[in-house]
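A single protein chain has been removed from this complex, and every other one stays in its place.
Moving on to chain A:
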Amino acid sequence: MFRMTGAELTIRLLERQGIRIVSGIPGGANLPLYDALSRSEHIHHVLARHEQGAGFIAQGMARVTGQPAVCLATSGPGATNILTAIADAKLDSVPLVCITGQVPSPLMGTDAFQEVDTYGMSIAITKHNFLVRSAQELLSVIPEAFRLAASGRPGPVLVDIPRDIQTAEIAFAQWPEPGEADPAPQAYDADIETAAAMINAARRPLLWVGGGVIAAGAGGQVRALAEKASMPVTMTLMGLGAIPRDHPLSIGMLGMHAERYTNMALEACDLIIAAGVRFDDRATGKVQEFCPAAKVIHIDIDHSEIDKIRTASVGILGDIAEVLDVLMPKVQPNGRAEWLEYIAALRAAFPQHAPVQGGYETPQKLIRRIGEIADEGAIVCTDVGKHQMWTAQSYPFRRQRQWLTSGGLGTMGFGLPAAIGASLAAPDRRVICFSGDGSLLMNIQEFATAAEQKVNVTVVLLNNNCLGLVHQQQELFFRGNYFSSEYQIAVDFLKIAEGFGWRTVDLGTSADPDADIARAFAQRGPCLVHVPVDREEKVLPMVPPGAANRIMIEGEAHA
């Protein structure tokens, strides 16, 4: 017989799941858990400075490893603070287990001190959630939470544990097995046969890949299939890195901030193989006018995504890597010279906005340059705004899980804590976080966490002293009425960072930016690279919200 408290049991179960790092903040309702955690020999606790930070630190770990990561919060304000990071994980399908303390069961429903209905509030933003009703239940709930977070389409699971259950004594005879992902559903052979026949018959096929490809680790298969059948590959924001940006068959990102030739190629295709994408409006534009001439093969692990927005000619339910493995031998090699020439002609006719070489004249060129200076293994995070889209357009991504961004929810404040988590999960890799001044201010308190943990994070702050993307939309769609998007004071980020114990580099006063960036990368530990950016620098091209992808605002291309 094993005897212990609910809190000790929870921590032991986390250890048995292989968890080695958790992030969080203690409080009255989860103190028994923290007390038990203090005695763990396996788990390192990262004390965040805000629960949203703790949630995004865990997300950074999960996005880099693909494995569920754990974050902790207390009841009431702790729980409400962490909900944004949970919602963010839901929209981007990130496996997360969030454990919140709750007021003692007898007080629940009485508006007790620091009580909120965490279970009720988290229903809509989790894959599943639990309110634990006895210490005994923890034996099944914790492994189940990990199983659910990792199975099928990954996502966040919340476990709310009342304080009296954390302190309750429990005796049990046997440890439960750790929770593991279920095997993926098996795709139907007939569907794969049909898909292969459609690909073989298509004259202008395109592969469209999203976050599901990254989750399945199917980048290699995508590349092999594309090469075998000469199919150009376009990526959603979440799918960047599925194949290298510089691969000849890569036509980059599609949708709102795509290159014009990419969206035009989509107009012309006669078949799209959509893998691990959810037909998000930022990618499709006005959906009725998306790829009007194309049949659709949709491969996804989540049944409810298939036919959700556009009816597929063939829907294939399964793990994308497994499906592509089976599909591959049935697809005939094909050079498709005419189609590739057509794409090359589009590319030549519509000069690219994304720079092919780095430099310092524009934010895009700077981002490209940093990608050239950083080693190939660097992990790239962003916040949300123009800097995020410039990074998506310009950074020379080469691998899967190299790119962490808040795609679905678009949460400002994501970047810094996610970068900290990424660095904790991959301490030997450099993590670069491109941020904007508005976004950085949203979780700037995590500068302290980064300094304390000595993580290898370089924040490149593109500072335009405004809410840039909002500013741009006001200019384009609200007749330049810049209400509440320009800051009245310019904060001194260099001093702030130094105050938190960070190294700093100011590109604004730099005589040799290459050397200064190299210097920032040369030492371990956190470093802020400050880059003043003109407010007028835009993210272009741009499809106006709600318009068809062919309608693009262009501006000048920086070839």
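In the analysis below, a residue touches a chain if its C-beta (ideal position, glycine included) is under 8 Å from a C-beta of that chain, and two chains touch if they have at least 3 such contacts; residues count from 1.
Definition applied: contacts and distances are computed from a predicted model.
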{"item": "Chain not present in the shown complex, as UniProt names it (candidates \"Ammonium transporter\", \"FAD-binding oxidoreductase\", \"Acetolactate synthase small subunit\" or \"Circadian clock protein KaiB\")", "value": "\"Acetolactate synthase small subunit\""}
{"item": "Candidates A:Ser304, A:Gln357 or A:Gln488 - the one touching the absent chain", "value": "A:Ser304"}
{"item": "Residue touching the undisplayed chain, where the options are A:Ala54, A:Ala69, A:Ile86 or A:Leu148", "value": "A:Leu148"}
{"item": "Omitted-chain contact residue, chosen from A:His45, A:His128 or A:Arg519", "value": "A:His128"}
{"item": "Hidden-chain contact residue, picked from the options A:Tyr34, A:Phe56 or A:Tyr119", "value": "A:Tyr119"}
{"item": "Where the unshown chain meets chain A, residue by residue", "value": "119-120, 123-124, 127-129, 131, 148, 302-304, 307-308"}
